[in-house]
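Before anything else, here's the structure in question.
Only one protein chain is missing from this complex, and each of the others stays in its spot.
The letters A, B and C name the chains in turn, as written, and every chain counts its residues from 1.
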Amino acid sequence: MAKLRMRQAIVAALADEMERDGSVIVFGEDVAAAGGPFKTSEGLLERFGRARVRDTPISETGFLGAGLGAAVTGLRPVVEIMFIEFLGVALDMLSTEAAKFRYLSGGKLSVPLVVRASAGSGLGFGAQHSQTLETWLYATPGLKLAVASGPRTAYGLLRAAVQDDNPVVVLEPRPLYGEREEVETGDAAVIPLGQANLCATGDDVTIVGLGQTVGTALRAAESAGWTADVIDLQTLLPWDRDTVFASVARTGRLVVVEESPRTGGWGTEIAAAVAGECFGDLTAPVTRITAPDVPVPFPPELEARYLPGPDYVRAQIDTLLDSGRLPVPWWETEGLGA
Amino acid sequence: MAKLRMRQAIVAALADEMERDGSVIVFGEDVAAAGGPFKTSEGLLERFGRARVRDTPISETGFLGAGLGAAVTGLRPVVEIMFIEFLGVALDMLSTEAAKFRYLSGGKLSVPLVVRASAGSGLGFGAQHSQTLETWLYATPGLKLAVASGPRTAYGLLRAAVQDDNPVVVLEPRPLYGEREEVETGDAAVIPLGQANLCATGDDVTIVGLGQTVGTALRAAESAGWTADVIDLQTLLPWDRDTVFASVARTGRLVVVEESPRTGGWGTEIAAAVAGECFGDLTAPVTRITAPDVPVPFPPELEARYLPGPDYVRAQIDTLLDSGRLPVPWWETEGLGA
Amino acid sequence: MTATEALLDRRGGLRDRVARLERMLEIRALEDRVQALFSEGLVHGTTHTAQGQEAVAVGVAAATRPTDVVTCTYRGHAVALALGLTVEDVLGEIMGRTIGSVGGVGGSMHLCEPDVGLLPTFAIVGAGIPVAVGAGLSAQLRGGDDIAVAVFGDGATNIGAFHEGLNLAAIWQLPVLFVCEHNVYGEYSRFDLTTPVADVSVRGASYAIPSATVDGQDVDVVVAAVEEAVTAIRAGGGPRFLEFKTYRYAGHSRSDTAPYRPEGEMELWRERDPIDRFTERLLSEDALDAAAADAMAARVAARVDEAVETVKASPVPDAEAMFRHVYAPNRSR
Partner (left out) sequence: MTATEALLDRRGGLRDRVARLERMLEIRALEDRVQALFSEGLVHGTTHTAQGQEAVAVGVAAATRPTDVVTCTYRGHAVALALGLTVEDVLGEIMGRTIGSVGGVGGSMHLCEPDVGLLPTFAIVGAGIPVAVGAGLSAQLRGGDDIAVAVFGDGATNIGAFHEGLNLAAIWQLPVLFVCEHNVYGEYSRFDLTTPVADVSVRGASYAIPSATVDGQDVDVVVAAVEEAVTAIRAGGGPRFLEFKTYRYAGHSRSDTAPYRPEGEMELWRERDPIDRFTERLLSEDALDAAAADAMAARVAARVDEAVETVKASPVPDAEAMFRHVYAPNRSR
C-alpha cells in the first residue's frame, strides 16, 4: 500500500497492465513524451518504449478509430481522450462502430478497447471543457462505462477495463487527479466492472454518487442528522441494480447526486429504475440532486455553485427527510432558471 | 386541409418558411438536385434556387459547422443529417458549439439553426442506421429537441423550429415518411415547441409516447380493457411537464413507451421526474416499455420484435393494471438478454 | 475441408488469372440476382450493389493475402466475395438468415469474415479508414509483413476520417494501403459537385503518401498497381494511396434509378466493362477458349442459383440471436 495521487494510480494501473500483457498499448495526444496532459502516463514511454506508448496528431476520429482497428486485430489499446468533450468529434467510432463491432461480426471479434477521458467541472476550464457527458454514452448496448471516484477506484476500474474484452470508457474526474489516498495495487485490487461500492452505511436514505459526487455525498453524510447508505456506483454501464435496490429496500429513500444537468442527467436511469422496481419500498419521492440546466460557467464563484456541494446536498436531504417531499433545487428557490 | 404524406408535410413546412423568410436556407447531402434521400425537400431547388437549396459533400462536421456559422451571421439554415447516427461524426458542432454559442457570446448572438434528421427502426437499415439516439442530445442546455409523430406534427414542429431563435433538432421517424394524414398548413398549424399533445383521454393510465411510439400507444389503447390519456410529447427538450404531471395526477399511473434501449433511454427523464414530482399521486410503479438493450437487428422478423408493438404495449399495461406491479419485459420472460 | 480452409482456398485461387474472371462473373451474377430478389420482395431493407466495380475488388483481393486485414463499406458484396466469402455467406446476410456471414443480424451493409481478413463492413462513410490504420498498427507491432487495406469510395474522401486516417498512417509509417473506388458518384451527386479536384489521389500529397490514379476497369492493371504498392508497403515503406477509376452500373441503393447520370456516360463505361475486357483478353491470349468461357458462365449461374435455394432454406434467426454477441464474455486471464 502506498499513498498515491489519482494520476499516479492511473500510471500504476497502466504500467501493471502493460507489464502483464505485451499487447496493451497506450496512445493519445501528448501521452508519450510529455507523460500526458494530466501526467497520467508519466514514465510509460521510458519504461515501455516508443512502439507501445505513442503521441498522436490532433485527430480524435483518427486515433480512436485506430484504437478500434488495433483492438480487433490483437492489441489491447488504451486511448486517451484528453477532455470528454472531444468525443464530440469522434463519437461515431465508439458508439456506432466499437460498441456494435462484436455484434456485427457475429461474435467472431471482440473489442478490448479502453477509452480514458478526463471529465467534470471545478478547475475553471469553462463551458466547453468541464462537462461529464455520461449521457452521450448511455443507451449504447455493447459499451461499458466506469467512472473513477478517487485514486483507489481509478486504479481498480482501469485495470478491470483493460482486462475486459469489450469497449470500456473510463471517466476520470479532473479535479481528483491530485487527490491522495492509500492505494493497494496488484491483481487483488482490480475492481470488477458492474459492481457498486457501499462506502458508508446508514438507515435513513440511500445516496448514489458517481465520480466527484461520491466524495460530496460522503462529506454531506458525515455531519448530518440522518444516516445514509452511500453507494459509489463505480460502473454506470452496466450498473449494479442489486446493490442499489437492496439498499433502497432497507432505507425506503433514494437520492442520486449528479454533476450533470438536471434534465436528462445520468441519474434519471437510476431514479427511473428504482421508482419502477422498488415502488413498494419507497417511503419518499426519488430525488435527484443535480447541477442546473446551464453550460458550466467560468468564474470560480459560479462554478462552485454549479456543482452540488456537501452542504447543499445535506440540506436537500434534510428537506426530503423532514417534509417527505421533493426538495426544490436552489435555483428555483432563488427564482432563477427558466 | 389536404391529405399529405409526412415527407410532403415536411416539404410544405420548409417551403412555407422559405417563402415567409428569405433568410431560410436548406442544405445537406442530396437535398437539392435529388430532392432529398427521403424526398423531404422535393421541388425546393426549383422553387427557391441554387443559392438557398444546396447539396453538400459528405462532411457532416463541415456542413453542420457551416450551418452554425450561417445561423449567427444572419441566415436561418435548416440542415439535414440523413440518418441521426451521422451526428456521431459531428456532435461537437451541435452540443459543444451551437448549444453554447449564445451563452458564450454573452447574449449577443442567437443561433436560429435547425437540424433535421431521420431516425428509428422498422425499415431494415440495420444496426448503424436504425437508432433514435435522443440521449446523445439530452443533458444539453441550450438545445431544443422535437420529434415528429406523423405528417401533422412534422409540419407544425418543423415550422416552429425554423421560427425559433435557438438550435433545434427535429427528428423524423423514418417509417412514417410515407404515412398519410389530413394536414392543416399555414401559420395556425405551427405547433409551439415545449407543448405536448393529449391525443386521447382516459382514466386508468397516462401513456407518454414520442415519434413512432405515439401511434403504437394509440393503437394499444384502442381495443384495451382500460382507458388512457395518451400524450404525444412532441418536444423532448424542453418537455411539457405540466401536461404530463396533470394527467398523472388524474390517472395515478405513468407508462412511457420508447423506441430506445431499456438502459438510459429518453423515458428515464420522464419516469424519474414523475416519480419525484408526482410521488403522492402514483398508485402504481412508473413503467417504461422499451426496446431491449441490443443493437437493432436486421431481419424483419427480429426488427419487428425489437420495437415495442401495440399488442405488446397493451399486454404490458394489462399486467400493470391487473397486478399493480411492474410488468416484466418480453425478453426477461423468455430468459433472453444478460 | 473446413469452412476456413474453403475460404482460404477461394482466396488463394485468385492467383490464377482465369479464376479472377470467374470471381468477377460471380460478383456480377450475385449483384444482379440481389436486385432481382428485391423486386420479388425476398430481400428487405436496403442494399448497395457494385456491378461495374468487379475488377477493383478482385484485383485488390488477388494482390493481397488473407492475413492482411481489410476494411470496406456497405457496398461490400464484391469485396467480400473477392476476399473469399462464399455466395451463401454474403447472400445469407443480405437475406437475414442464420447462414449469413454474421448470422443474419447484420444485413446487406454488415459482412464480416476475419478468416480472410475482412472486418465488419462500415455503414458510416469513411469510418473504415482509421480502423484500417489501427489494423496496420497491429501489423507493425506484430512484426512480419502483413498489411492493412482500407477500401472506400470517392465521396468518402471529403469526410474528416479520411484526412485523419491518412495523416496518422503517414506519421506512424504504418503498413496500410488506401484504396479509393472512384465510381464517379457519392449517392446521387456526381463527384465534381462535391470534390474540387479531378483525381483524389492528389490528396496523398497532404500526407506525403505516395499516391496514384489507376484504371480500375482492367483487373490486370489493378493487380499490378496493388502488387507494386503492397511490395513497397511490406518492405516497410509506409502507407500508399491508390485511386481506381471505376463506375457503378446500378443506382446508389435499391431505390435509386440514377436519373442524374448524364446521357451517354453509362454507355462509355459499358464499353470498358471490366468483365468483357478481361474475357476478350484471356480469349485472345488463349488462356481461355470459348467453350471454357461458356462453362464458366454456366458454373457461376448454377452456383448462384444453388446459393439462392440454400439461403432460402436457411432459417431466420430466432429472437435469441439479437441478444447474442452484444458483449463478449469476460476472458479469464
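Note that a residue touches a chain if its C-beta (ideal position, glycine included) is under 8 Å from a C-beta of that chain, and two chains touch if they have at least 3 such contacts.
Not measured: the values here are computed from a predicted model.
Looking at the complex as a whole, the chain kept out of the display touches A, B, C. Per the touch definition above, the residue from C:G45, C:G100 or C:G160 contacting the chain not shown is C:G160.
Here the missing chain is touched by one residue of A:G74, A:G126 or A:G252, and it is A:G126.
In the full complex, chain A touches the omitted chain through residues 29-30, 33-34, 37, 55-62, 85-86, 88-89, 123-129, 292-295, 297-302, 305-306, 331, 334, 336-338. Touching residues on chain C toward the chain that is not drawn are 158-164, 167, 170-171, 193-197, 202-203, 205-209.
Chain B meets the missing chain through residues 21, 25, 51-52, 54, 56-57, 59-75, 77, 89, 92-93, 96-97, 100-111, 141-142, 144, 163-166.
Definition applied: only the chains that are shown with their structure count from here on.
Most remote chain with respect to chain B, judged by CA-atom centres, is C.
Each chain gets a centre from the mean of its Cα atoms; for chain A and chain C, those two points are 40 Å apart.
Separating the centre of chain A from that of chain B, both taken as means of CA atoms, is a distance of 29 Å.
Residue positions of chain A with contacts to 2 or more other chains are 61, 89, 92-93, 96, 100, 103-104, 141-142.
Among the residues of chain C, those in touch with two or more other chains are 105-106, 110, 122, 124, 160-161, 326-327.
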